[in-house]
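Selected chains from the complex are presented in situ; the others are not included.
The first chain written gets the first letter, and so on, giving A, B, C and D; residue counts start at 1 in each chain.
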Amino acid sequence: MRRKLTPYLLALPGWAWLALFFVVPLAGMVSLSLTSGNVITGFEQTFNVGNYVDAISTYSEQLFRSLLYGLGATLICVAIGYPAAYWIAFHGGKHKSTYLLLILLPFFVSFVLRTISWKFTLSDNGVVLGTLKSIGLLPDDFGVLNTAPAVVLGLAYNFLPFIVLPIYAVLERMDHRVVEAAHDLYASKLQAFLRVVLPISLPGVFAGGLMTFIPTTADYVNASVLGGPGNTMIGSIIKTQYLVNNDYPIAAAITFVLMAVLLLGIFTYARALGTERVMEVQAK
Amino acid sequence: MTATTEAPATTAAGMPSAPAPAISLAGVTKTFQSGRESFTAVGGLDLDIQAGEFFSLLGPSGCGKTTTMRMIAGFEEPTTGVVRLDGTDVTDVAPNHRDVNMVFQSYALFPHLSVADNVAFGLKRKRVGKAETDRRVTEMLELVELGDQAKRKPSQLSGGQRQRVALARALVNQPRALLLDEPLAALDLKLRQAMQMELKRIQRDIGITFIYVTHDQGEALTMSDRIAVMNGGYVEQLGTPAEIYERPATRFVAEFIGTSNLLTGTAAATTSEGTDVRLDCGQHVRIAERLSEGTSVDITVRPEKIQLSTEPPDASMSRVRGTVTDTVYLGSSTHYTVLIGSDTATGTEIVVFQQNDRDLSAADAIAGRGSEVWLSWRPTHSYLLPS
Amino acid sequence: MTSGLDMPTSTPSGVTDGDPEGVRTTPWHRRIDWGKWFTWGVLAWLFTPITFMIAFSFNDIQGRHNVTWEGFTLKWYGQAFDHADLTQALLYTLAIGVLTMVIAGTIGSLLGLALGRHRFRGQGTTNLVMFAAICAPEVVLGAALLSLFLLVGIATGFLAILLAHVMFTISFVAITVRARVITLDPNLEEAARDLGAGPWTTFRLVTLPMLLPAIMAGGLLAFALSIDDYIITSFVAGDVTTFPLWIWGATRVGIPPQVNVMGTLILAVGVALAVINVIMAKRRRS
Amino acid sequence: GVSGKQQEAVADDDFWQGKKETGNVRFANWPLYIDSKRTQLKQFTKATGITVDYKEDVQDIAAFAGKLQPQLANGDSTGYDMFVLTNGIELARFLALGYLAPLDHERMPNFTANIGEAYRNNSYDPGNKHTAPYASGITGIAYNPKYVDREITSIADLWDPKFKGKVGMMSDPQEIANFGLLAGGVNPAESTEQDWQAAADKLRQQRDDGIVRSYYAQDFVQPLTNGDVWLTMAWSGDIYQQNAEAGTDLRFVVPEEGATIWTDVMCVPTTSEAPVDALKLIDFLYQPDIAAGLTEYITYIPPVPKAQDILREQAQDASGKARAELERLVESPLVFPSEEDYSRLHNYVALEPGKEKAFTSVFHAVTQA
């Protein structure tokens, strides 16, 4: 009998914590998103679905933009992270762990500080652009900061390891002889990559993609620091509504809409691959 | 199928001139460079492997078997020397343009493709038509008895089934030669024995040249037409299984293949029939070779050549006396350990295999532990080791 | 993607780093290791802002804006803790980080142990909730928690941050520990029982030491996630200002070089920990 | 639950009755709004024995107020005994909701004696009943002559296509609203909802033409210095500081159309746990020499005119670099604006209760697109 109880006792604190501070808050947020009123007179549960109509009609542009930026950043991450992960996994030799460590190192610096440093680095006459301009590689009036590309690049910069690690994990775990087997079976280098390595590593790409797409879509730090007019992301709106305007119902409604959109992605994905597998890749 | 179906080790019949060997290595060496150190894995190989042969590379771990194989497949470039397939120099040809296929020890099946797609992989790369591909894949899967598993993923197969997929994947391309690098090492004993038979059967049916790497001598002896015993990057002996087992060219070969009893002694007298050798333990045996007196000799006798008896055997035999120190019953045979010489310190232990073709009780009576016995064997079975 | 096509032609162990110095020569374009250059390029990109940050911790600025290079000085390291509020913020961050590490480390490990070792009802749901908690965007977590705290009337602040941080790190710890538990030979525990150890002694002497590396790794991950977090914290911080929050606020008046100093110091500690970890792992392996 | 019940307005006498000194006061302020050694606070502790927990927690007024709002609405302690707010929507709201304690002027001799004429009768808190100014600043236009080759004189210059992508604006609805209104010739104090809409359109136009580089919360000095923007809406003190400390040559102008003056005020929440101590600190900061010390560091307009005289004296006593710096401070129109400047300065739009949401959302739509 004791044996039967053990797992429940072990899991109980974790369950309680996740239930109280994750599940209940999400439910609370849904409840809040259906109230009306304001911070001064108080909020009343009226099942006011109008909040959703308001939220979507007012902020659809920012929502759409966020998804777009998140997608862009994810694609850039894949494009940059895949070759790097590939090279480390296949050619890193005994320095594999060192390379991985180097990829991770910048992330020991606080996210906010990193983003701000990135802003300084990108400024019109800063170390990078200034140097390029002074040697004539860029026109004098060229600038990236405060534009959409700056935001997307910043997002990609901040979330790169989220994609490198899962891809590295699958590539590393993969039996490297399958590549030789492919060559042996008349595949050229390109074919061996496209037909064998890439398909095998796809779960890693998907896992990493998810782990990048979700936080980049919901991020607002990069947009506030690196963006300009017209680059506001949905996260900023949520924060302003919550913390500045104290307009909780609308804020909760937008948050819920964002989450619903992302959850849709998550569950489609989890269905396809199984949650355990995704998390295994992530745990690596 | 392009392969010959003649008996192995003979070449395709009816050719106007002697055909080039299916695979030939000439002066091939391989030196690995890692950092400042360099290591010669293969020291100089000259090998000619005939079409349709079942050829094994046998040797201890690290002797260069895999490296040799990988040079034939094209995964390693020889440091010096030339690799030829059917007489054509392919030393600089990439693996995907060589007409040999490999079966990897880990199988290296493509985990994301079904069994059928794994097998079809090579054909698709060669742009064989869809219908033809399907036909050949089906045929090959039938051959390896996996016709009903075509839709499965490799992860859903047992070890032996995976092995067969790996084989089918290589064979379906009708390569000039199939390279198998310890294909059975990962299997358990039973499955391994079954697969040995299976492999041999398939090779016989298809008639393709097999180059087989193993470090299991039993496997090599059972399956091969010819064996190259390698050691430290060189071939120590090349020959049929019987040649290698019965006439080992070097002490290394004698000790590596099978169980050997090593007896050391000195030539005491030479007669017309051979030499009388005084063993270190004091007893005398005869060998067929004629040696000058005083020469120190190392002779080996295989355990199965020795007769065990309680009566003194015929004087024409080599014979020694000893005491049984251990018997191991193995069902079909019993292994006896017999100490010849006075005590354990100076004496030599000789292992004797006796097939249990008598009644068990009788066998037990001959040679219980501690009993005094005669060991005898024909002088021709004392094999003189080159020193 | 050039490097993506650069298939390995050597053994998977990849011992051959350089070109094998054979008798044969390879054409120049094959001798260039494109993948290596690409990877180094990525690293250069990653390190540019970091280098900038480190360099400007030595910038001898006069005003409040640490923007242009004005000369080398070590003085900010001497005055690293001159900004009382910045120091306080850092202390808050570290305190929350350590507490998160301990609490999430403990609770998460227990959860990981349950998930890895036992089969029980609700396992699927637990996995799903953990998965959702890891995937849920920080804004959502922050907003949801704030909603809860508002509804129930819990005051935002230190405790709220701690609750939040433990919540979003538990799953990471649990997954790390579970992965280890799964690979753990169940016979080990039986062997201990067989050798006369009771259930608790078995846990103490065998299970726990086996899991310790994973628990440590999970705890450190929780610590790292906690000290780095800005978004969730900004929602529930109340009157507590953590290090990332202070930096964010300080952009108004110019970030003092002390921030760069602290960033550099944290980085240095991280590097040291990582290097120790790598060395320990090496030693364990040999 | 979330409730925003209006606190009962408390009569002066009632509030202070029975309130005792506690020996410690918790004070939330903007970062770097006092020197890092906290000189003036130490002087205060030395003089009164009351210690000060000083926190640089005010990083964005709207966010700060948003954070306090639920607590004040509940009548809970905010963790602060006094804090600084800028005159504007949030302050108006706090005043209207009765969140702020009435200041007992009788206990504030320095305050009554030294506060400048201009501050005695302000519009946001007539009679300084609940607030005491900490410092004031002007929101005008700053530009970097390294990049801008002409003199900037008007708000209209911010719409000049020549500066496309090089103009900085502020993201705060009140700040940007004022500039939008002034650009259209409307006095913010008398603006109507239609005026807001027109101003927002004008600002949207500016944004969509690509003229605006970014909407800055506060961090315009750094891009202005390194050339990311060439001209921008700016706060006077920040520009002064940057010039004084980093030796830059940034220009600050009060445009022809007018500019905004804002005041950061100290206030005591009704839920303060040490109102008496807070009151003492506020009064202490009105001693002219203390005010002069503060001004020397923060370089914004002090509410104590006598500070200028004290600084002038100090300048005469000092020598060399220190003297030059002090003289520059004393003579700066950014720190001590002339009467003529004052005449061109406007307050933020005064909002009727309940109009806030409409107002902010009009301008958020511009800055948070």
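Just so it is clear, a contact is a pair of C-beta atoms (placed from the backbone, for glycine too) under 8 Å apart; a residue touches a chain by one contact, two chains touch by 3 or more.
Since this is a predicted model, take the numbers as computed values, not measurements.
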Practice task
Only one copy of each chain type is drawn here, so tell me how many of each the full complex in this file actually has.
Solution key: A x1, B x2, C x1, D x1
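Note that only the chains that are shown with their structure count from here on.
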Handout entry: Touch-network distance, chain C to chain D, counted in steps
Key = 1
Problem - Reference chain A; chain at largest CA-centroid distance - result: B
Fill in the blank from the handout: Quick note, more Cb pairs in contact for A-D or A-B? It is A-D
Handout entry: Distance between chain centroids, defined by C-alpha means - chain B, chain D (Å)
Key = 91
Problem - Distance between the centres, which are taken as Cα means, of chain B and chain A, whole angstrom - result: 56
Problem - Separation of chain A from chain C, taking each centre as the mean of its C-alpha atoms, in whole Å - result: 16
Practice task
List, in ascending order, every residue of chain B touching at least 2 other chains.
Solution key: 75
Practice task
Name the residues of chain D that each touch 2 or more other chains.
Solution key: 1-2, 60, 67, 70, 217, 226
Completion exercise
Counting only contacts in the complex, chain C reaches chain D at residues 61-65, 67-68, 82-85, 88, 150-151, 153, 155-157, 238-239, 241, 245-246, 248-254
Handout entry: List of chain A residues in touch with chain D within their complex
Key = 38-43, 61-62, 123-126, 141, 143, 145-146, 224, 227-230, 232, 236-237, 240, 242-248
Problem - Contact footprint of chain C on chain D as seen in their complex - result: 1-2, 28, 30-32, 36, 38, 54-57, 59-60, 67, 70-71, 74, 76, 78-80, 217-219, 221-222, 225-226, 238, 241-242, 244-248
